[in-house]
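Below is one structure, written out as structure tokens; the observations come after it.
Here the complex is missing a single protein chain, while all its other protein chains stay put.
So, chain A:
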Amino acid sequence: MYRRLLINIYQVRNGLIHTQNTRLPSTKCKERESFAPVIWAPCTARPLGTSSISFSENKENSTSLSEDKEKRPEENEAKEEVNTDGQKSTEISNATLTLQLETEPVDKPEDSKQVEKTKSGKESLLELLGAMKVEVTTVRKIRPSKTPRMSERPDQEPMESTHSMFQHATAKGSQQQGTLNPALVAAVSAAASTLPNRHQAESELLKQLRKHEAVPDTQRRADGQNIGHIIADMKVGGRKTNGRSSARPTSQIRFDDDGKGYTQDRGITGELDAVRRRKSPFTSKRLNIFTAGMEQDTLSVLGPTLWDIDLANQIVQATNQAPRNGFEEMIQWTKEGKLWQYPINNEAGLEEEASVPFHEHVFLEKHLDESFPRQGPVRHFMELVITGLAKNHHLTVQQKKEHIDWFRDYFRQKDDVLKEAEA
């Protein structure tokens, strides 16, 4: 959809191109030239979005074109304000972006209508494009400074460098023709010092850089002249421009007027990205011996064999098992069983009794069976005993039973004494 909208916009703009500053379209095509559709989308979407907003508003208002004309300058001013705000906080400019995005789906059916309208209202479009220009330049100025240097994706980096390239193109273009940026020279000598014969390497690198400096300069001029052709090419689609970007040898050191691009290219991220872009050997073809969902014939598993134990032992021997702090030592002791485990709930240490319900502990009358007298002092005593046992949380049920059994034996032995006392 972006592409289609873009083409529309370019069709429109093509007619107006002579009134425009030539630099703006040239940036546009530069951007398109180097990058994949995903990335150019945000930039191209913005001017589009601006127009689409105004058009959607047109629709809402359902006013005549003349009214629109009156309204639009105001709107564009508002946009400008937003964009200058954007210099301070990129969030706002982003917000407008999202806003535009949300309106875009609404636009889609209007595409054709839009073109017609724009053609009829050339004047308003002129204003609109003026607003766009402001936006483009301001955003550009913020971006390179705000952008974190590290980049995750390969595509961003060239993007950034082209931004900065054009940002500085007019400012610095002329003054740097003869000399190289001192920072760049410093970087070159630093790089050269890592190589075996530094002087030769340094001079070679510098020579290379000068050559590249010359190239973008001439290219830029050529771009300026051929801008009409390039825009004409744009209508055809991205195919040709892609060819152009690949015409630039990747092995060459990319030169930027602001000298930033070079340093960004150094370091491992660039190389890594290059690697990532290439196919990773880890995703290479497989041997195709096994089938993925293979079911294993279940063998009788007899628990760990001597070999398994030895393997585990070897692993433990090979790795570093020394504790690094007191807690790790305690973990080790816990695993060995030397340390009472750190309580993680209220049942810590209750393994033995975990399966015993509480009533087994509390209701012990059932153990006072017929071996005890039904009534009398012995019975009374034993009731006191089980009350005490019921409240004792230190003994297990088994121990409580043993306790009662001990009394049972005791009273049985003392049977004659009890009888004598007529208890």
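Assume a contact is a pair of C-beta atoms (placed from the backbone, for glycine too) under 8 Å apart; a residue touches a chain by one contact, two chains touch by 3 or more; residues count from 1.
Going forward, contacts and distances are computed from a predicted model.
The listed options are "Protein MAK16 homolog", "Major facilitator superfamily (MFS) profile domain-containing protein", "Small ribosomal subunit protein mS39" or "Dynactin subunit 4", and the UniProt record of the chain not shown names that protein "Small ribosomal subunit protein mS39". The set of chain A residues touching the chain not shown comprises 38-39, 41-42, 45, 53, 57, 60-61, 74-75, 78, 90-92, 94-99, 101-102, 105, 143, 146-148, 150-153, 156-157, 159-160, 163, 267-268, 271-272, 275-276, 280-292, 294-297, 299, 302, 305-307, 310-311, 314-331, 334-338, 341-345, 349.
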